[in-house]
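Here the complex is missing a single protein chain, while all its other protein chains stay put.
So that you can tell them apart, the chains are marked A, B and C in the order they are listed, and the count of residues begins at 1 in each.
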Amino acid sequence: MNSIATLLALSCLFLLGSSRLMLAINMIAFQGFLIGILPLVSGHGFSFEVIILAATGIIMKSIALPQMLKKALEKSGTKREVEPYISFGASILSGIILLFISGWIASRLTQDETIVSSSLIAGFFLLFTGLFTIITRKKALTQALGFLVLENGVYTAGLSLGSEFSFMVELGILLDVFVGIFLMGIMLFHIDKEFDHIDTDRFDALSDLELLNGNILNLDQDTDEEEGAE
Amino acid sequence: MSTLWLIILFPILTGITTLFTKSHKIRKILLLICSVVHMALTVFICQGSITPATESWFTTDALTKIFLSITSLLYFGASLYALTYLKPDEDGDQPSALLDLSFLRNKNAVFMGCMHFFLAAMTLSIVSAHFGLQWIGVEATTLASTPLIYHHRNKKSLEAAWKYLIICSVGIALALMGIFFLAMAVPAQVEFFTPRGLSKFAGYLRTDWLQVAFIFVLVGYGTKVGFAPMHTWLPDAHSEAPSPASALLSGALLNCALLAILRVYQVCAEIPAVQTLASELFVLFGLVSMAISGIFIMHQADYKRMLAYSSVEHMGVMAFGFGLGKVAVAAALFHAICHSLIKSSLFMLAGNILSAYQTKKVEKIHGLLRTMPVTSVLWLAGFLAITGTPPFGTFMTEFSILKTAVESRNYLFGALYLLFLVLVFVGMLTIFSTMALGKKMTVNSEGQPIDYKELNLRKDGTIYEHPLQYITPIIFLAAALYLGCNIPEPILQTINEASAILGGKAL
Amino acid sequence: MNASSIIFIFVSLLAGPILPGLINKTKALFGGRQGPRVLQLYYDIFKLARKTPTYSETASALTRIAPVVIALSSITALTLVPSFFNDSVIHFTGDIILMAYLLGLGRFFMVTAALDRGSAFEGMGASREVLYSALAEPSFFAGLLIMIYETNSLELSEIFSKLSLNFWQENPAILFLILCSWFVILLVENARIPIDDPNTHLELTMIHEVMILDYSAKDLALIEYASALKLWIYSALIVGMLINGEIITNMALQIAIFTLGMAIVAFVIGTIESITARIKLVFIPKFIVGSGALAIIALILKVAGN
Partner (left out) sequence: MDFFLSAIVAIFVGGIIALLTGKWRGVSNFFGAFSCFLGTIFALKPIYEVLIENKTLEAITFALPICSASVSLDKISAFFALPILILGFVSAYFAAVTVNPRNEQHPGAYWFFYNLLIAGMLSLVASSNAVLFIMAWEIMSVAAYFLIAHRDEINTARNAAWQFLVASHIGTTGIFFLFAILISAAGGYQFESFYSAALPEGSAAVIFFLALFGFGVKVGFFPLHIWMPDSYTFADSHVSAVLSGAMSKMGFYGLIRVLTFLPVHAETWGWVLLFGGLITGVYALIIGLVKLDLKKVISYSSMENAGIILMAIGTGILANHWNQSLIAFAAFSGALLHIFNHALSKGLLFLCAGSVYFATGTRRQEQMGGIGKAMPVTATAFGIGAAAISGLPPFNNFVSEFLIFMSGLKAASLSTPKSLLLASAILLGLGLIGGLAAAMFARSFGLVFLGSPRTNKRLNTKNIKTDVNFALIILSVAIVAASICAPLLISPFAGVVSEIVKPLGITYDPAHLATISAPVKTISQFSLAIILITLIVVFIKSKYLDKGQRTDAPTWDCGFLKGTARIQYTSSSFSEPANEVFTSVNRLHIRGEKIKDLFPAKSSFHTETVDSAEKHLFIPTFSIINKFLIMFRGFQHGKLHLYIFYIAVTLLALLIWKVVY
């Protein structure tokens, strides 16, 4: 349990530190695997449903999605994340800070619990890492990855809180996430096709920086000049 | 398996069929059939003749009835409108490398198919009582509506769709976190993970977890509702999506997400400590949203974005109402109805203008009264309605929300509320009057003289408007007007029940 | 409505045109000249009244109506003036307001009639006249306020009868100030030096005279008569303000004193006209406002007094 949490945290730090996208995808796949086996080791027993869930989770998160993302990566022909808003070294540092923050929050939340579950910390950390990645990285692909990490975080936290829903719902959630990432993948292709780059920092055609021409509050007017009409 | 599944599954089936039909005509027919059937089922539900077998998954309480009927009605209107809006196009887009499926070639097929899925998803999120199920529904709406936004398949729509997808997914992931926390807050003996199921054990719920849960859910689903500052996807998506889609997005989708928050609030309302927190947050987000929307509606250069921001504002108004509690809750629910009717018709009218003038820039359009008589008159009427001018329903709701604010001695909040309303009014007045009034327009967006032939101009110098283009707005606006003068008894009862569920007073 | 008031009306209507004569005599005296006869204005009026009027070609019906209204306004205003220290013919609460506005009516017609001929000059006079009288109005009321404040009565005649001499003796400063301001008003309203020169010959500097440039014969007669009456009314007010009728019961005596008072007023006006030159047009508003300021100072003194 704790070991998995640690591994998750480490993978996140890796993710933050590495500029190579392929490595990042592999990390995600690894995370997917870890999270897949998390319910098995979390001591809820080995019911049939749990196994099914774990299997689907592993298949989706550590095989199908990474494969698709790799395809997209190859097609776009980009290898590495070029200058993110926060450099990789700084990212690792802030990753550690985030780790502390998540630890703090988790402890505060569970202060009246008997134990501070390490996987809750991991969950928070994944969540924050995901957000951090989306915020600081420029490639659309990385943002998809970030979202995946975030999802993993949520999932981990959910598991650690031991709040499992019925089989159907869990499956549905997994499916939704899958379709979501899948859509992102498809759109990555489209983005690549339309813009022949996947840098979302150049996505700023839609903004409200332009104003409506003419003085909105037009009080001043030379009314003596212009004739009104009857 | 209750009959309720039907109302969710039917659209999915029709949707799949749509995807694989080649002829545009049949797709149109399917769209109509789907919406009519959905309406019929909705009517049954509202009558109470369809009820969930167990309360573990689904519910058909007053809240569901309100929001379901809004959605169904809007969907019907939107599909009517879509019939004329979508011109049959031969060339689909190029096959994408990954999924080379034939239907993807055809924009319209994808669009209409996704409309069905969108409806299904919204319906799921409305009728589901189980929090997890509802989350699935809300997430599904995002997935189903992204292709709608991307319909035009150009750079801008792609950008809008991408932003929409990322932002909303992130938000909803947070909401899922919130729901996990909610699950953490409930004691073991709870049988149904539904609002009513939890309310039964109000005494045993754990305050601190509930608070965290509510914050996460509010921020998460709030992203989808369009509370500032998480609203940023909203103007992009609404302005880039084709008008029937934008009508549904702002008229129905936002309500679904709002309902998702309300469901959690329904639980929180049971516990005073959490209830105060929730109210504070509602008021906070409400006022911030109104302020932001006011700022951006003023000087807004793009009339579809202006409408989008106005949706943000009205969501803010509702949140403010829920936060104030008492009568304001009922008022806010009533406001949701009126807003959906008006806003969707405004989007449709904006669609008419857009398709006639081929520009979304306000300053490029004037003298509509002289070129598009029907549309422009409705456009002005819609302006009056959306800014809460009597005798439209919005006036009643906004006024009673103000009244509640003053009653509970929140003079400052009341003043701010009015201030922001004025801000919005001034901005909108400027835009609407610029467009509707003035001399007849002679040059188009590029500055060349308009070739009125391609706008199939009539002899009297007016642009031809297809009845289907304005029949829905007429009906919706008339409805909003009527609701302002008199609320029919059943609707009033439903609203009052719903507000009772949320711990509010009767209107 | 008692005997004395009836007599007063007749006397005023008859004796109105004497005052300008007296003023001119005084000025001639100062100038060491023979000067015109005291009754000169009567001769003029009779002479004019016999002639047929000549109208400007641009003139409209207003030109013909205006003189009648102007004369009428003065005459009706006259009925509200306290007859020698007794009640006026018609007196009621706030009659002074009606009097002021009746004169205002006359002015309105005078001005519009001046604009009626489309002349290059008459508008000039009109524009000055309206402004100066508008500025004079407040100071007139300010003076009035003090007396009302003192006497607690709202009828002109009553006010004057209640104003006991010893009130003036007690606070001479107030007396002086009010006297000054009202006298300035008299000068302004009746177009005397230093505000306006009744017998200047340069249209550009005229105020009153320029407005009646195009009047002739009967109309001119009416206007001259009306303005004479106006002068009479204002002088009568000042006299009535100063001298208290209560102490003099004998009517003959009253008439005598009143006549004397009027003569003195005329003499003072004449003196002022002879010893001062007319001030620059630009300064006239300041002059008038200054007189108003005097009245307001008096008001403040009065309030501070009690």
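What we mean here is this: a residue touches a chain if its C-beta (ideal position, glycine included) is under 8 Å from a C-beta of that chain, and two chains touch if they have at least 3 such contacts.
What you see is a predicted model; the values in this text were computed from it and never measured.
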item	value
Touched by the hidden chain, restricted to displayed chains	A, B, C
Of C:29, C:62, C:180 or C:272, the one touching the omitted chain in the full complex	C:62
Contact residue for the chain not shown (choose from C:8, C:140 or C:182)	C:140
Sole residue of C:38, C:180 or C:213 that reaches the chain not shown, by the stated touch rule	C:213
Candidate in contact with the missing chain, chosen from B:154, B:433 or B:493	B:433
Chain C residues that touch the omitted chain in the full complex	52-62, 64-65, 68-69, 72-73, 76, 90, 92-95, 97-98, 100-102, 104-105, 107-108, 111-112, 114-124, 126-128, 130-131, 133-138, 140-142, 144-145, 148-149, 152-154, 203, 213-214, 218, 281-282, 285, 296, 299, 303, 306
Residues of chain A (touch criterion as defined above) contacting the omitted chain	85, 104-105, 108-109, 128, 131, 134-138, 143, 200-201, 203-209, 211, 215-224, 226-230
Hidden partner chain, residues of chain B it touches	162-163, 166-167, 170-171, 174, 208, 211-212, 215-216, 218-219, 223, 229-230, 232-233, 235-236, 277, 281, 292, 295-296, 298-299, 327, 331, 334, 369-370, 384, 389-391, 393, 395-396, 399-400, 402-403, 405-407, 414-415, 418-419, 421-423, 425-426, 429-430, 433, 437-440, 461, 483-487, 507
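One rule holds for everything that comes next: only the chains that are shown with their structure count from here on.
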item	value
Intersection of the contact lists for chain B and chain C	none
Cα-centroid distance, chain A relative to chain B, in whole angstrom	26
Averaged-CA centre spacing for the pair chain C and chain A, given as whole angstrom	94
Where chain A touches two or more other chains at once, by residue number	none
Residues on chain B engaged by chain A in the complex (per definition of touch)	94, 96-99, 130, 132-133, 135-136, 139-140, 142-143, 146, 150, 153-156, 158-163, 165-166, 169-170, 173-174, 176-177, 180-181, 183-184, 193, 208-209, 212, 235-236, 239-240, 296, 298-301, 305, 362-363, 426-427, 430-431, 434
Interface residues, chain A side, partner chain B - complex	68, 71, 75, 109, 112, 127, 130-131, 134, 140, 143, 147, 150-151, 153-154, 157-158, 161, 163, 165-166, 169-170, 172-173, 175-177, 179-180, 183-187, 189-191, 193-195, 200, 203, 205-206, 208, 210-214, 216-217
